[in-house]
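The complex appears here without one of its protein chains, the remainder shown in place.
Up next, chain A:
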Amino acid sequence: MASVFSGAPPQSGPGYSFKQTPTEAPSGTRQHGFYPYTDNGGSTLGISGADFTILAGDTRHTSGYNINTRYAPKLFKIGGEGPDNKGASIVLSVVGFAADGEALKERLDTIVKMYKYQHGKPMSVAACAQRLSHILYGKRFFPYYVHAILGGLDEEGRGALYSYDPVGSYEREQCRAAGAAASLIMPFLDNQVNFKNQYVPDSGSGHELQEKPRTPLDQNHVLELVRDAFTSAVERHIEVGDGLQVMIIKKEGIMEAFHPLKQD
């Protein structure tokens, strides 16, 4: 009797009614599972200076070879007042799986706002940075699939920049690139921000060579570096492009700018 129903609709999904379809029993079981992550491409970058922090991210949002939209911001103001985060002084950038990034931003933003209601003072970047690490680690076994960068000003008014891995390891740094084109941008930053492989001319040879001393970079110069980094990344990475969203955090507040990038 069972053979009568062998051509009945399969339980695991639509099949084909042709006699020859399942030629032989497959070796081993295979479940067509649900994979809860995707990569929405894009790249972000942050550089901290003497009295400012710059964060930037492209606005392309992709799925595979498709461009979903040309404008999806990856930079979010954290804290401040209301849905527009008025008066905020911390910025979070997330790149990777955009839905997780959105959820992460929402959680951190709520926490920072609640902190202000409860303590009557805005949260410091250092505290916010550690809290973000704990949020990420709290989902250690089902991680937020994002590379986060947090920027602000520390208690002395210097630029502060923290970068994270998806499970919450974090570190304060001078500069960091994340996302699809991180491997293209980071070496450029090492060379231009931390002067890696740059030496004082005629200072000797071999071990005698003097490294070029690191000096705090001026804001306009850093902005130039950021824009150069992205225009170059757009040339060589298909998931990066369309627009560049930049946020400059200073003690006067957050300045936001948008620059077009190539759409190809």
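We adopt the following convention: a residue touches a chain if its C-beta (ideal position, glycine included) is under 8 Å from a C-beta of that chain, and two chains touch if they have at least 3 such contacts; residues count from 1.
To be clear about the criterion, contacts and distances are computed from a predicted model.
Novice: Looking at UniProt, which of "Ribonuclease H2, subunit C", "ADP-ribosylation factor-like protein 2", "Proteasome subunit beta" or "MICOS complex subunit MIC60" names the chain that isn't shown?
Specialist: Answer from the UniProt record of the missing subunit chain: "Proteasome subunit beta".
Novice: Decide which residue listed in A:36, A:187 or A:216 touches the omitted chain of the complex.
Specialist: A:36
Novice: Of the residues A:47, A:75, A:98 or A:193, which one touches the chain left out of the display?
Specialist: A:98
Novice: Using the touch definition up top, pick the residue from A:66, A:205 or A:220 that touches the left-out chain.
Specialist: Reading the full complex, the residue touching the unseen chain is A:66.
Novice: In the whole complex, what residues of chain A lie against the chain that is missing from view?
Specialist: Here the touching residues of chain A are 9-16, 18, 20-34, 36-38, 40, 61, 63, 66, 68-72, 97-99, 102-103, 142.
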